[in-house]
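Yeah, one chain of the complex is gone here, protein chain that is, but the others are all in their spots.
== chain A ==
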Amino acid sequence: MKELLQQVINGLSLGSIYALIALGYTMVYGIINLINFAHGDIYMVGAYVGFAVTTSLHLGFFPSLVISMVVCSILGVIIEKVAYKPIRGSSRIAALITAISVSLFLEYGMMYFVKAETRTFPNVLGKNSLKLLDGSVVIDYKNIYIVAITIILMVALQYIIRRTKAGKAMRAVSLDREAAQLMGVNVDRTISYTFAIGSALAGAAGVLVGVYYTTINPLMGIVPGLKAFIAAVIGGIGVIPGAVFGGLFLGMIETMVSAYGGSLYKDAVAFAILILVLLLRPSGLLGRNIKEKV
């Protein structure tokens, strides 16, 4: 029981990180129908920005989180303007390969500048921890920070999408781009906003991962990127609460599988769940099923 509680706490932290990355995937897919394979690498850049800010500028955790989010949102907008805008009209497969080329560019460009070695993220949050139930369940402060920051960012995101004009424009564009344009929505700007917000969330996730796992390297974005993508699909791609649900669900499952003896197969389990969900409910667990009309 205590063991289980401990694993639930770990799963919640991992799931929060997946959820933050998955939100960016889902928002971009919802608005331009593109699987943005470079998203995992934006998260990697976020981790490196956090690393640079904390080690060379000696700033604390919160300033580095904010700086990393700002840098990543700028990077996201640049990627959208430079790489994705020219191919917006071409086929899906061309768009997908462009996304992969951006991803390779970020990974290996970063590797060229910072070298391939793994770096240790400074411990900016201290080593305090809460002990519950006579010390048998340990909650690290890091876990609390991660979950709390994730919740705050999600509330903020929900506010932006539901209550602001930009959010309304995003919802309109994802529903029907042409109609939104006819109603006077600036589609280009709205797409840029979407990339900025999604990338900022990925940047935050990058810093959180750096703090949580303490090691970063230029290829760290690939696996969590794929996992977050699975999370987005499980929840229903394009559906924002779905991404959060999928992230937490996947984080929890993965932690449980690792804890109870299947750590070698934890990635395979993630993919198996993905395939099951796709076969049984292709629009995701929280997605709506849209009938195809001829």
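As a convention for this text, a residue touches a chain if its C-beta (ideal position, glycine included) is under 8 Å from a C-beta of that chain, and two chains touch if they have at least 3 such contacts; residues count from 1.
Note that in this section contacts and distances are computed from a predicted model.
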item: Name per UniProt, for the chain absent here [options: "Acyl-CoA dehydrogenase", "tRNA N6-adenosine threonylcarbamoyltransferase", "Amino acid/amide ABC transporter membrane protein 2 (HAAT family)" or "Urease accessory protein UreF"]; value: "Amino acid/amide ABC transporter membrane protein 2 (HAAT family)"
item: Touch criterion as defined above, residue of A:145, A:195 or A:229 at the omitted chain; value: A:229
item: Residue among A:62, A:112 or A:260 touching the omitted chain; value: A:112
item: Chain not shown, touching residues in chain A; value: 33, 35, 83, 86-87, 90-98, 100-102, 104-105, 107-109, 111-112, 226, 229-230, 233, 264-265, 267-268, 271-272, 274-275, 278-279, 282, 292, 294
